[in-house]
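All protein chains but one are shown in place.
Let's turn to chain A:
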Amino acid sequence: MSTGTVLPNEAPEHCPGVNSESAGKASACAGCPNQNICSEPKGPDPGIQLVKERLSEVTNKILVLSGKGGVGKSTVTALLSRTLAADDSERNVAVLDIDICGPSQPRVLGVADEQVHQSGSGWSPVYVEDNLSVMSIGFLLGSPDDAIIWRGPKKNGMIRQFLSEVDWGKLDFLLIDTPPGTSDEHLSAVTYLSKAGLSGAIIVTTPQEVALLDVRKEIDFCRKVNVEILGVIENMSSFICPNCDKSSEIFPVTTGGARKMCEDLRVPFLGSLPLDPRIARCCDEGRDFITELPDSPALKASSEIVKRVLESCKQQKQ
């Protein structure tokens, strides 16, 4: 056996070594439990290149992240994408929902009953407005009761398909809505987008410590995998009682809230969104809150946030 070949433990006799050209293909490999792993192509995942090609006409690619669940990632994604699309009819915006186990975008954007069509150039996303499209695993399920009980590798494959096979056309913004945590979906998205030029991540949190605790971990994740943090949005900051118009805290700030966390960890703070139950109801029913609730304080706050996001995307490009 020549030097330099790497042999696994309990390798079969005449094993060609896991790094060799004939790994998995030599006659000695027949019957070896590692044969499948060895015969896979070497080098970086070919998906990375496919994603780069597919998304070459997408100017800004933004991840919406949060370590914590239920803080409003999907609502904020919908809010930002609808605001971006409504501001300028020439601007093309799309949302990709990579929450495989709990997809919310079809409902929040009001296209829950739509189906995805396949064409020669890939999957066609579902159009919410002329310049706002969305893709989610929710469109591929037969019934809302269907559960996706998948371990990591299958989720990885699905995300790769979403990133490399959806025919978005020319886009100014692609917002990627993620599940909570710092695990498979996040690693897969970041890996596949590594050559495609990810603009950065927007992190969503609520004000209370139990959420901030998980969000700090997400910031650590971004730093570990070298994803630029465009900023943090604090959602559900205050609640204005529809009866007496007075403000109260549903999720009380005990440790300075998101603003203090941003100062401590030196990341930009993009703004606070008040809790408007009418927006929550619109999201439940999939109605367009921009036309229905033009006076909502949450929409005013979100257009300020969008301005800051546009600003930091511009800076990124320079």
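Here is the rule we use: contacts are C-beta pairs under 8 Å (C-beta built on N, C-alpha and C of every residue); 3 or more make two chains touch, one makes a residue touch a chain; residues count from 1.
Just so it is clear, contacts and distances are computed from a predicted model.
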The complex lacks one chain in this depiction; which UniProt name from "NADH-ubiquinone oxidoreductase chain 2", "Cytosolic Fe-S cluster assembly factor NUBP2 homolog", "Ras-related protein Rab-20" or "Trafficking protein particle complex subunit" does that chain carry? "Cytosolic Fe-S cluster assembly factor NUBP2 homolog"
Of A:Asn60, A:Thr77 or A:Ser104, which sits in contact with the chain we cannot see? A:Ser104
Hidden-chain contact residue, picked from the options A:Ala28, A:Leu50, A:Val116 or A:Leu187: A:Leu187
Touching residues of chain A against the unshown chain: what are they? 67-71, 74-75, 100-102, 104, 107-108, 144-153, 155, 179-184, 186-187, 206, 208-211, 213-214, 216-221, 224-225, 239, 241-244, 246, 248-252, 254, 265, 275, 277, 280-281, 283-285
